[in-house]
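The complex is shown incomplete by one protein chain, all other protein chains being positioned as in the whole.
Presenting subunit A:
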Amino acid sequence: MAHTREILSLQLGTYANYVGAHFWNQQEANFCYGDGDGDDQVAEEHLLHNDILYREGLNSHNRTTYTPRLVSVDLAGTLAHLPLGGELYGNFVQRDEELLPFGTGEDLNKTRQRVEESGVAPTSQLELQEEPPTQLSEYQRDLMKNSVVPDKDYQLAETVRSWPDFLYARYHPRSLNVLPGLARSPVHQTISTYSAGAALWEEASFNEELTDRIRLYIEECDGLQGFHLLFDIDDGFGGLAGKCLEHLNDEYGRASFVVPLHYPRATSYPQADSRLSHSIRVANTILSYHNLSEQATMFTPLSTLETIWRNTNLKSRTLSGLQWQPDNLYQTSGLLAAFLDTATLGYRLRNTPESLMRFCDRVTPSGRKMTAAGLALPLGVGEGQDLIEFLDQSGDHALLTQLSPGCEPGTSYVVQSVTARGIPLERLKRPREKAGDQMRMAAYGCDSVSQMLQLYYQCSYHGSVTNAASTPLPLKSQLPFPYEIFGAGMNSSGFRLPGEAEREPGLRVDSVPALAAIQNSTQLGEHLDNLHAQTHRIQLAKLLAYNNCSLERDEYETALDQLLEFRDLYADSQYL
């Protein structure tokens, strides 16, 4: 009996929720409702199996809901207009009268009346205390009124204050958790250290609530295959994630694909100067890596920055044809989400025999659990060009840009999983009668995108193992994706325009073909070496004295030692 092989997603931390918001927006952009809707030419097996990540429910208004199987934890104040219980199941007051007819929010006076009727408080004694309503972003207002103008410029990059501002997806009441009493601060990280985050997990009432929510999600699953865990590694959420992962392994013992996210900014911590801040960041990373090297099935650090260490002018990775502000959370998280969505496509398609476990296993030979991310967005295939020509002409020029900070897997002895999207089969090669030059290329024998990619990497990467998957579904880059990052040199379906030609102004890029890879090679050991090199500069004494950081010297040193052992797994260059 075939049943759904569910995955539970967890997002811990503010930046993780930014990336998550884009990720879910992307999922819902690919929903097709009913037959004939959406891309008819896409074969059944190339469509996404949404039930893997989503659950069906019924709200109190007897309406069916379809929401992400998600547990999210964030600081107080990051939810903006979003009520803690989400917007689908009621239980909140709609503060904006204009929006009352839409959605499930209630009128304030009615709520008050019902409270009085229910007998918990006599009429005369009920005292109302209102906070001023949170300002709704223009995009959200239009979204709720169902009147989003796709061509309107909402200037999301400039106006987004927090991730709910651009969230198209809607969450289940079980999803959102807020750390009580810890409010977001504009200048520094609220929970500074790994240990402080770990202590949060231990807090009884929070722990009980969170583990119960996880349990209820998993109780619904017939064939849970594992977890996607996104978290902010720079601050205390690393500790929270570490504890959470331990709990998941103890209780459920499934595969976990963990994505630590680095802020694309220089992070600072309360009561710490820049040098101490650096020490804290290094220590947090070391403790998290140590935990992940033991607990995770696979982990892939992500950031749009080139490196995390000593990167004072925020030198960013560059993707050709794309421009973004290096420290803009909305734009950078959009990119990272595009990577995540593309890279995980392989095991989320319908009828795929792939599973999260096998996916992780394949790119983590002999315990090398840390992997690197690579993305090509847009893929760079020209308008009217076929994939076969594109690959032929790319020569030695690398397709992928690395998205793991300080990781360069190189081009030989690489173990990788690549996923391509947005190349329809007819763009693979020309039919025999019109083939011309293509006939002479070795790749002409390939009948699918994945086959051709496999061959390409076989030829261009020495001694490497590649697993390729593909789907014709492109990345949807309409609102609320940061479409403004695309340069003028491509057409609205994301294909490169010939020569110097530019897209008509006013026309947006609606969808893009993309290629994402998760790679592993001996060279990733250097990433760990770099991390280790930072520890020489660390002010351990000061760090240990740092307030509300219960870090123990022993704990830190054990983590460091074991991290070096973990690094040794990457040592033998001949071994694959």
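We take it that a residue touches a chain if its C-beta (ideal position, glycine included) is under 8 Å from a C-beta of that chain, and two chains touch if they have at least 3 such contacts; residues count from 1.
Operating definition for what follows: contacts and distances are computed from a predicted model.
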Original post:
For the complex's missing chain, which UniProt name, "Exoribonuclease phosphorolytic domain-containing protein", "Elongin-C", "T-complex protein 1 subunit zeta" or "DNA replication complex GINS protein SLD5"?
Top reply: "T-complex protein 1 subunit zeta"
**OP:** Specify the residue from the set A:P101, A:P150 or A:G253 that touches the hidden chain.
**Re:** A:G253
Subject >> Which residue of A:G85, A:G382, A:P424 or A:G487 touches the chain not shown here >> reply: A:G85
Subject >> subunit A residues touching the omitted chain (full complex) >> reply: 1, 3, 57-60, 62, 76, 79-85, 90-95, 105, 108, 111-112, 114-115, 118-122, 125-134, 180-181, 183, 187-188, 212, 215-216, 218-225, 252-255, 270-273, 355, 357-358, 361
